[in-house]
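Note that one protein chain is taken out, while the other chains of the complex remain in position.
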Amino acid sequence: MTLTAWIPLLALMTSLLASLVIFALPEKGYRLRTAVNLGAAGLKLALVAVMVWGVFHGVEYGLSFTMVPGVEFVLKADGLSMMFAGLSAVLWLLTTIYAVGYLEDSPNRARFFGFFSLCVASTMGIALAGNLFTFFLFYEMLTLSTYPLVVHRGTEKALKAGRTYIIYTLGGGAVLLAAIAWLHGVAGDLPFKEGGHFVDADPDMHRSLILIFVLLVAGLGVKAALFPLHGWLPQAMVAPAPVSALLHAVAVVKAGAFGIVRVVHDIYGLEASSALGLLEPLAWLAAFTMLYGSLRALWQVDLKRRLAFSTVSQVSYIVLGIAMFGPVAAVGGLVHLLHQGIMKITLFFCAGNYAETLGIHRIDEMDGAGRRMPGTSMAFTIGAFGMIGAPPLAGFITKWTMGTGALEANMGWVVVVLVLSSLLNAAYFLPLLHRLWFREPNGSWPHERHWGRLETSAWLFWPPLLTAVMTVMVGVLASLPFSPLSWAELIVLREYYPDGS
Amino acid sequence: MTLWLLAGLLFTPLAWAVLTLLMNFTWGRLVTWVGILVQVVVSLGLWLAVSRDGGFYYGLGGWEAPLGIELRVDGLAVTFVLLTAVVASACGWHAGVYIDADKPWHRYFWPLFWFLWSGLNAVWLGGDLFNLYVGLELISLSAVGLVALGGKAGALRASIRYLLAALLGSLAYLLGVALIYGQFGTLSIAGVVFWLEQQPVPAGSSLALALMVAGLALKTALFPLHRWLPPAHGIAKSPVSALLSALVVKASFYIAARLWLELGEPLGNLAAAQMVGLLGSAAVVWGSWLACRQQELKQVVAYSSVAQIGYLFLLFPLTFSVSESVSLQAQQGITLQVISHALAKAAMFLAAGNLILSTRSSRVDALTGVSRFLPFSLFSFGLAGVSLMSLPPSGGFAAKWLLLQASLGSGQWWWVLVLLAGGLLSAAYVFRIYRASFLDSEGPDQFYHPSRSLEVIPMILALMALGLGLVSDEVLSVMALPFEEEGSS
Partner (left out) sequence: MAPEWVLVLLAVCLPLLYPAMALRAAWSRAMRYALPILPLPALVLALGTEPGWQLDLPWLLNGGLWAMDEVRRLFLLLTAVLWTVAGIYAAGYLAAHHLQRFCVFWGLTLAGNLGLTVAVDVGSFYSFFALMTFAGYGLVVHEGTDEATFAGRIYLMMAVLGEMAILAGLLLGAAAADSQLLTDLPEAIAESPRKDLIIALLLAGFGVKAGLPLLHFWLPQAHPVAPTPASAVLSGAMIKAGLLGWLVTLPFGEIALPGWGSLMVAAGALGSIGAAMLGVFQKRPKAVLAYSSISQMGLMVLMVGAALADPERAPILVSIIALYALHHGLAKGSLFLSAGLALPSGRLRRAWVWLLVALPGLSLAGLPFTSGALAKLAMKEGLSGDKLSFALAGNLAPVMTAGAVATLLLVLRYLWTLTGKLEIGPNPPMLSVGWLAAVFVSLVAFWWMPWEAEELVKSPVWLPATYQFWALLWPMLIAVALAAVALVASRSVKQR
């Protein structure tokens, strides 16, 4: 095996091995576990950085072998996979730091971190998967490794949420498997390829291709929380904050959205999907989900539930972006893959900080928390404004690009949806910010803890601040090379002009 | 060289059976462990030999069929031999630690264990119907004995029931064999096939096949003939349950599958094939449903076996009057399913045994808090569950994938629904166990912690089941090796 085959495998293995080592370590080995965790996360980040650099310069990383007769196991690093891999590598490091602080003194840490690493390994696999089969492999692995995280608290409520989660995701997985198997039967083993495979598909195949597409989207839509398959997401909120952060920003929800991107771009190909009439309904579905999620978020009184419905809404931006037939819109959708991750993880980190430091879970308990926890609240504010799409933050870049793309694709109604969605976002985020900064605290906090100099534990304090800074930076510096926007443009360039012209 | 390997394979178990019969449990254990080592080496050697040179027929002691013992040593057979070696040695090792040496009747465990092993090897390698029958009887009787070792009244009741079912099945099978012999004048399967190639199918020979398959289906516990299995597998000692679920039921299925693949095309018909498939599907659904409703941990696992066995019988419709490639896919899928289920189910029963040992209760709801204090055994159980749910990258998933392809390829899309629903239903009962164990208990650790070796064994098996999917192409390629037609003709 050559170096170009080793690097993606190693990137996958770092977290997989870390997970095994952590499972083997005793519960009390706190320092060693943290060292393994952070070491693996750092190593992975470095490997991904190497690959990003390489992919930019046209190096092809990958390996493949026959797994089941007729089906290859393929790992491959292309622009799209590096986008997702980069996101998960960066946010994994931060989330690990955060989780170490969050779970201080709580039981079952070995189990937690073991599955946590496993979950990230699956995400890495999803990112690097080179065909649908390999994708599915890691997709299901993700389902399994997140279940223990969702039910981590071990309460009745957590277990109930876990059950809902597993019913939804395994059901979705079964549908997805059926679709993949069918597609395999119809067209053979299809590697992900820029431009897709069905540009000149036989008209006889159209019917089955359309049906397969519907099944694929239904299967992936469960994780991507597309309406009406989103029901598990708000319930899964009982998980500890770092898990929610990971679920919403990096792993599960994104895996679904990423899968849809893969199917549309690299299996069917944009042109073929458009010619088959698949994109328009998908766009409507995504648009509806966007508004629906926001509307539901308005009525939530629990902070994390509100954020969850916000995710339902935000992830559909990605789907909407790629469902519009046009390069600029696709850039908008892709870039939101990263932007939403960074912003949402900020919000969840902050929600976790409020819960852990002050015992705040409900929105009406947040009054005046800005004064007590200015750093966290600042991060929260930036994240929220990012979600609203206020310039110059990450969310603005998304909305602007998508809006431009919509006009370019002659889908003016998308602009209306974008504006409405922003209005709704503002309607459910701005009151929160008002409470944080301008209300006086009502009496004492539900459950306050103190950590010396900083407003909260240093492990909890820095990650949200860092992601908040990133939220600002990816917006302000959007035109720099290697910014999410530039990278998404690179991907779309390769997608629309696969021959490199 | 091959002679020695084959001799070792078939006669060491018998020799060890006799040897251990003369010893008490502790000595038997020591001797057995040596024997296991020998068996593993021999099985591995044979597997390597076949994977290098391809399969062959072998007349034992120079006696050719139809009178002598004819062995059919092909890729599939040696794979199962190796599988048996792996699972049986794991169970033997586990049993040596797990089973209480103080109870006097436990000393019979070792002889029965060895008889079982020799029977299994005889079935995998057997080339003619009568020798298969002998192997089958050897297996059944020792299995009944092993169940009865449970010692309690319930165990005896279950073993009697098991015995009756096994005898009934044998009877039906034997009847079929007699009919075949009457019509074709040979007991060698290859002989029958050869005969059928030359001459038209005689009337009534379908009945012979039907009788044999029905008898074997009863032994394999195909729905609705499955009622004897859960009590027997549930009440036996965990290593015994593991052996029974992983290997014993597979032996009778193996024979049925061989018969069908060789004789199904001329002697069977479409309705029968679909019927068997339908029964298999019913088994998948009904077994999973009952598994969800069991209160006792091992009963859950036992009913899961009923469901998993159901998949195996999809072989019948998926290989009947379909194209070569679809048939191959189906065969490969079923083979993988047999292997992965054997590994996973053995792992699961052994892990369940550990969990029962730790919680001092066999009930599912006693698992509360286990995930906190006994993560290792639970983890093995969980990994085995992944394979049962046929989620990637397990062998179960690879099997399901191939079966899906075969179903779609043959246009029999209704099996797709069964396969997908089966996966979800198995998830339902597996996650029920997870759920119970994740429920957090307040109190301190009150569990008994079994020794490390007890915990390691199921983990190894579960990891093998899980990793099988990744290497399934290599595993299957050994089976596809060319077959040297030299024995009978």
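Each chain carries a letter (A and B) given by its place in the written order, and its residues are counted from 1.
The definition used in the following text is that contacts are C-beta pairs under 8 Å (C-beta built on N, C-alpha and C of every residue); 3 or more make two chains touch, one makes a residue touch a chain.
For clarity, every value in this text was computed on a predicted model and none was experimentally measured.
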{"item": "For the chain not depicted, the shown chains it touches", "value": "A"}
{"item": "Contacting the left-out chain in the complete assembly, out of A:432, A:478 or A:491", "value": "A:478"}
{"item": "Residue of A:355, A:397 or A:432 touching the missing chain in the full complex", "value": "A:397"}
{"item": "Touch criterion as defined above, residue of A:28, A:157, A:434 or A:449 at the omitted chain", "value": "A:434"}
{"item": "Per the touch definition above, residue among A:3, A:24, A:298 or A:419 touching the missing chain", "value": "A:419"}
{"item": "Residues of chain A in contact with the chain not shown", "value": "374, 385, 389-392, 396-397, 399-400, 403-404, 407-408, 415-416, 419, 422-423, 426, 430, 434, 437-438, 440, 475-480"}
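Please note the rule applied: only the chains that are shown with their structure count from here on.
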{"item": "Distance from chain B to chain A - Cα centre to Cα centre, in angstrom", "value": "42"}
{"item": "Contacting residues of chain A [partner chain B, same complex]", "value": "23, 65-71, 73, 107-108, 110-111, 133, 136-138, 140-141, 143-144, 147-148, 151, 153-156, 158-159, 162-163, 166, 170-171, 173-175, 177-178, 181-182, 184-185"}
{"item": "Of all residues in chain B, those that touch chain A in their complex", "value": "329, 332, 371-372, 375, 379, 386, 389, 391-393, 397-398, 400-402, 404-405, 408-409, 416, 420-421, 423-424, 427, 431, 434-435, 438-440, 469-473, 476"}
